[in-house]
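Left out: one protein chain. Kept in place: all the others.
We call the chains A, B, C, D and E, going by the order they appear; numbering starts again at 1 in every chain.
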């Protein structure tokens, strides 16, 4: 089965910088292959991307060798298994708040006897390889989102779930759940502490910690703290930032 | 009929900074509304965008008040008239090399008696307004691309075509046609001279000159020279630049 | 945050006439903007519309200022939250039969602390405005469908759910559940009584009552009874009625 | 080969009432099968419908036995032949202004030796039948649009083109070309005369005359005059008329 | 209501050969109508097909008179009811492991009082007929997938569920659940025994037994054993087999 390069990086304790694809366009995804991302995640929760676009994005990105993940919109076996059949090498699952949630999530990603995933990995086989059945359970990544006060309270129960590879912090939802405004880089001490609590727990349970970052700088700092899967914003926001930079350069000359 | 803000800007001798949409995604187009562009052009020539995506992009961008244009793939009445019926407020037409080309182009954009456009402006009416028939001929912009040696030789014949609003320089094709490599900011003197030849002719014929630029800086400089419709690269390239900036910032911290 | 004009109408005790969009076409949706509806609801339950079409319909309808709602196919957080992230200003949720159902529904539409909606309102922010986080909970409408005998029995428990804005009667399902044929304007006394029971309860609990109507006349009568959100059939049926009228007029002359 | 019911009707001198499909939706097309149209034409010129939608509309409408036609956006063999391969039983071609135009149009619809259509009728075979090669030339309808002053002047040369089945009047473009505002039912005498000129010529040359009508009443009157293929507006407009009727009925009761 | 030919075949104890559509293409579906299948099932679980393609496939296949089914991705009322509203004449539901699962599944396919399906059968009415409400409960097929050890243990409880029409063996998942590799024709005795157990139970409970087969030969043998709904692989695999045959024939001559 084709290597999951995230696992290789993590084995070497290297932090991955993850691209967040939130446009419904295989052309946009293909263009993003020109930047030096370590992995690509298609967001199906908040991005408004439809299934067909997500599929063609996976097909397009399969030209490269970077791991492809999908964030599903909710803890739902239909979404999770379709994402995996489409060739995703990992699932980011939102709102994992309890041990039961986490077991249901991990089980949906694993074939029996350790899980209840149904067989039929169309792109899994063509992208992953003919030994997919024997290697999928160990190759596919399961990343549970920790983003509520309830999850924070259950952090040990969640992180000790057998088969869980990592967790992924959703800073905005976590802040809201703790009673603050949505925020990336913590502005409130309780949020900052929650980051530490989660990161410490992840180290303790030997699962990878990932986090959604609001800037390249935050991704750098979080990597230095020990996060090993740092997303920087999303493709649409990066596009607008690129546009603003170019427009600024132009207007500086015009007005200068 | 809804104002064409490019005409207003040009009447005040202001240079417009134009966004080049080359992703097949109404989500990407909508995201780009957050940047301060003066106009949006959907490229149907080189972008690989399909018709349905272009339509939904026009519908989405119609939430705003910036003029929407389309570059058609070739001098073809089917493409030109469909673009206009879809609500485009201007057409950029590639490879206008002769006076005949230019007359055929302009005629396809105008109702009789000055042209041969066929009636049926579905979105023209809903976006433009009920007086579309009476105002369309004067509101819709016709921009002929000057991008070959032949066009350069016919520059006066082309630019004096009645009903032509402006020209648009395609620097890459122009350079190739003159015997050089594709290039934005002229590296070869003959290309630089061609820019001046075209700009001078545009001023002489009182048509607007536009140009496709390879950076914000080039757009600034070309505006200062007198170009009044400067595109900066395209959405995909700006997205990659934004990604590279963010990745650079992250890696600087990680490696620094 | 952009005003929700339904809330304004209801504050003035005005009844809204709601358009039911059930074609998978942003062109059809845009055409419907020419009629004088007070709001537009995209049906994702019975209409067969796909997600991508629903998204482009929302983008297209965002040119206007009428509130846009979505009926989701089932009480499912994935559907509800995606609809809201796509800019819907209200959710109609089918088959709310118990207080638990209703709490799960309302919670999915509200950010913490009053609900469990996840943050990431892409079009919510661009359509609604930058204060979306602070205003969404009070602006987004939650309309629970009352359409079974069980719901009828639980009508007080359902309608007293904190955060519920209104209910929406599904006359066909209600009639079936009561043992009759599908019907709009009640043909059976028990169905008619159920309408009254629901409407009275809505008034008692100070939530808005809406209903799906089988004709303009029914919408008029239901509005007079006190329903404040009356849908008239759906776009496809209105199209066929328009076609039948035109065909009738033609054949009358031809045969007359 | 499956019967072309328009040919049968015309052989019996019956006038057909034609549905104009201008929404990009197979659901809308399927809904329209509930109305009693004699034929269905998908408009690819002014409607903004994309190719894939047109294809699925043809597939959907093939459940019924009414002839399916397509109006192509321009006299272009690529469009015409793709429409026919997709199973269209007739082509309406805009802007046929000269005998040369008309020969190019008809030739694109006919296999050698009478035309230059290329073989590969995917849906022609599955929808039409295995004898498609031998019957297509006589079954497929060719309808040339007469909608300019030039066409009016060439009316005999155009209508005498071998293989031409009929002509189709575009009243709006014809009026514009004659110097008037777009109009359906002639408001200007010269336009009304043009209708008569065309209809007389069609009778003289034994080709069917069709016309696009602005109402059911106009379609009735034109049928009585001798037009045998009368379109009534388009699906979007009929939908809005149906909506306006229903809204009017509702508001009458509410306000009455 | 249009006849469900599978029910007719089964009443005559005939075994149906079922086509498994797993390409997202109405063209592919239409092409498959040229082969002599007894029914067509669109797979939404493992196939990666999107909803819109599934809809247009159903519309396209409705030209013929063979029953159309859909396999939903999971036991989820939203998926099941949308499939039925789209005109499916039967649902294959994966992973039915308990009596509760089976009751939830069957209930989602039936209108009250025997189930909780919601009314709004858009294509059900147009494809099935105006008496859909009265006939749907008896016409629509419910096929529960038996594909885990748990299901095997609950086989009597599942198969005795009122309203269940049949079961469908998923050999790959069943083998995995029993601790073996995925396999079609049983290689392990325990899997072969499980087939017999299921088939015997189906006969005992008077429900139809179906099974997914890995070849035409297996479908033949399983039919002889008593299975009455045998699928042969899927469209993509059959296409590759056809390609391999043709390539082999060519290379034999070239190399021979």
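Points to keep in mind about this one:
Quick note on the criterion: contacts are C-beta pairs under 8 Å (C-beta built on N, C-alpha and C of every residue); 3 or more make two chains touch, one makes a residue touch a chain.
This one's a predicted model, so the numbers in the text were calculated from it and none came from an experiment.
The chain we do not see here touches A, B, D, E in the full complex.
Of the listed positions E:4, E:22, E:97 or E:126, the one in contact with the omitted chain in the full complex is E:22. Of the candidate positions A:4, A:18, A:41 or A:59, contact with the unshown chain belongs to A:59. Remark: the omitted chain is touched by one listed residue; of E:48, E:102, E:151 or E:202 this is E:48.
Remark: the omitted chain is touched by one listed residue; of B:113, B:179 or B:248 this is B:179. Contact between chain B and the unshown chain involves residues 22, 24, 45-48, 50-53, 73-74, 76, 79, 94-95, 147-148, 170, 172-173, 176-177, 179, 181-182, 236. On the side of chain A, the interface with the absent chain consists of residues 26-27, 30-31, 33-34, 55-56, 59-60, 62-63, 122-123, 126, using the contact rule stated above. Along chain D, the points of touch with the absent chain fall at residues 50-52, 55, 76-78, 81-82, 85-86, 111-113, 116, 118-123, 133.
Following the convention adopted for this analysis, only the chains that are shown with their structure count from here on.
By the document's definition of touch, common neighbours of chain B and chain E comprise A, C, D. Between the two copies, chain A and chain E, the Cα superposition rotates by 120°, quoted to the nearest 5.
Once the centre of each chain is set as its mean CA position, chain D and chain E turn out to be 42 Å apart. Within chain A, contacts with two or more other chains are made by residues 22, 24, 47-48, 50-53, 76, 236.
Looking at which chains touch one another, you get A-B, A-C, A-E, B-C, B-D, C-D, C-E, D-E.
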